[in-house]
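Data block below; observations after.
Note that this complex is displayed minus one protein chain, with the remaining chains in position.
Chain nomenclature is as follows: A and B, assigned in order of appearance, with residue numbering initiated at 1 for each chain independently.
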Amino acid sequence: MTLLRHNILSKSVRDQVLVFVLIISSLTTIALVCFIFLFLILESLPALSANEFSQWLSDPSWHPTEGQYNLYPIMIGTLAIAGGSVIITTPIGIASAIFLHYYAPTPVAIFFRRIIELLAGIPSVIYGFWGLVVLVPVIIQIAPPGQSVLAGIIVLSMMTLPIITLATETALICVPHSTIYGGYALGLSKISVITKIILPQAKPGIVSGVFLQTGRAIGETMVVLMVCGNVIQIPDSILDPARTLTANIALEMAYATDIHRSSLFVTGLMLLLSISCLTVINEFFKKNHHARTL
Amino acid sequence: MTNTTRQHPHQATKLPLTESKNHLEIKNLSITYHTKKILENISMMIPRHSITAIIGPSGCGKSSFLSCINRLIDLTPKTQFSGEIYFNQHPVLNTKSDLILLRKKIGTIFQKPNPFPMSIKKNIQIALKEHGTKDSKELDRITRQVLQDVGLYDEVSDRLNDSALHLSGGQQQRLCIARAIALQPELLLMDEPCSALDPISINIIENLITRLSKQYTILIVTHNLAQARRISSSTAVFWPTNGIGELIEYGATEQIFEQPKNQITADYIRGYRA
Partner (left out) sequence: MNFLKKIIMLVPYKLKQSHFVSSFFWMTAIMVTLLFFWMLSSIIGDGFQALSWEFIFDNPSDSGRSGGIAPILISTVLILLICSLTTLPLAIATAFLIAEFIPENHFFSIIIKRSLDILASIPSIVYGLFGNIVFCKMMGLGFSILSGGLTLACMILPILILTSEQTFRSISKAHRQGSEALALSKFTTLFQVYLPCAIPALTAGFILGLGRATAETAALIFTSGYVDRMPDSVMDSGRALSIHIYDLTMNVPGGSNNAYGTALLMIIILLITNSSINWLTQRWNHNLTAQND
């Protein structure tokens, strides 16, 4: 903070008060992060101390009222749904961004961008609602019960598509034109220029978009709660229902008490930690790349 | 000149090199950007294995002229061109001409060195692979050959897998030249290749250009009149009249610099008009 004081030229009292107020309010941000971690850890402690660590993976199943806390099927459900949507969305999102930037004529590009922006803004509960009343009945026609991992993957993909598309597009804009012209001047075809020259340069931005999107897919609650069926089991196929960590919290928080409630905070803490890890890895990638190019 | 049918890429490579003295013929070329004319009525005949310098003040359309020859101008929206360009007697401005083959046969060096952000080796091999050289020994042989041709091999032979961005400006520019000649083009277009470089690198590159002219036809845009005089065999002077670029004088370099016919040229090369 002493450094801060040196940066301020003016000595007026009003300014000093202003800086004081500003620093206090920005400390709120830092405090908020600390508090979120602190309280989740505090609330998780009862469950963490009551259970052996291995119990979270080896209990017969998840029946908190009977003292069984196996999170394994729920974790598998989360990974299957989030992973599936990331695998589907990444190529489509990158292709959409390439289309937007290199293939679409201007009016089409403007129109398509509006659609992507609208998709980004639609509330997740509306995606979930649409999935439940429109998409699930369609899936029932193919294979009951309809509420399934597949439904979750489809709706979640629609929801996270804009994230990767917009991230890729931003990265494409930043690719220097000189190298693009260089590629064309060597007689490379358009698709070679895109895949061999533009995409490698846009890679850090795209990777960071994928991380962002993975975080969103893991943390999304409403869509998976509404369309995935919420059955606690390791899904055998994508047509089986499954439950995710987030849906588990949303479903059981209303009636959970004591250790059960605390074990829900443990799942919350797991979510928080895994997503913070993604954020940190992403930062590391960015920095690493930055160091390599300079 | 009557040959306007579309050439299949693989047939076109087999077409015999014509014995015509002129490697590149430009007839009545005009370029319009938006609604503004930037170049009007350019006609030039460029003989094989010669160095032609294009000089003139900024904004007279020299760069647009070059980008018409390799059709990179297609990347700039809202540009129209009229007139005819024949390269090896093939019409360049035909909408159906094979741009990929064209750009393979016409190498381009840009004002600012623009190596791709990848290894030195990959910079050279990326286009070779695209154009069908798959054998890795052959690729390495060509890489070594072209790096030797531009005098870069001794400087970088131990770090071919390092990023090309770590090279100095002059080395980057030579790498870009190596990248272009790896494709065995017939014509090299150079758009002020030395303007972003230091005097020592300029000297190296000028010597390189002189050497290259034994194998390639070279068209070089330059702001440096002394450079044009040193290396070129013929010179074209572009001049903007009312904002529209025109070719005001074209002839042997000696004649242009010793006895210019046009008054504007005379003033320009003496530094009266800049």
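In the analysis below, a residue touches a chain if its C-beta (ideal position, glycine included) is under 8 Å from a C-beta of that chain, and two chains touch if they have at least 3 such contacts.
Model, not experiment: these values are computed from the prediction.
> Check each of A:Ile92, A:Ile140 or A:Ile238 against the chain that is not shown and name the one that touches it.
The missing chain is touched by A:Ile92.
> For the chain not shown, which residue from A:Leu45, A:Val125, A:Ile173 or A:Ile234 touches it across the whole complex?
Considering all chains, including the one not shown, the answer is A:Val125.
> For the chain that's not shown, point to the residue among A:Asn51, A:Thr160, A:Thr221 or A:Ser263 touching it.
Answering carefully, the residue with contact to the hidden chain is A:Thr221.
> Any idea which of A:Ile197, A:Cys228, A:Ala242 or A:Leu271 touches the chain not displayed?
Final answer for the missing-chain contact: A:Leu271.
> If the missing chain were put back, which residues of subunit A would it touch?
1, 3-4, 7-8, 10, 12, 14-15, 18-19, 21-23, 25-26, 28-30, 32-33, 35-36, 39-40, 43, 90-92, 94-96, 98-100, 103-104, 108, 112, 115-119, 121-130, 132-134, 158, 161, 189-192, 195, 199, 203, 206, 212, 215, 218-222, 225-226, 246, 249-250, 253-254, 264-265, 268, 271-272, 275-276, 278-279, 283
Methods note: only the chains that are shown with their structure count from here on.
> With chain centres taken as the means of their Cα atoms, state the distance from subunit A to subunit B in Å.
The separation of the two C-alpha centroids amounts to 48 Å.
> What residues on subunit B touch subunit A, complex-wise?
Residues 70, 72, 75, 99-105, 107-108, 110, 112, 114-118, 126-127, 130-131, 163, 165, 176, 179-180, 183 of subunit B touch subunit A in their complex.
> If you look only at subunit A, which of its residues touch subunit B in the complex?
Listed in rising order, the residues are 176, 178-189, 192, 196-197, 200-201, 292-293.
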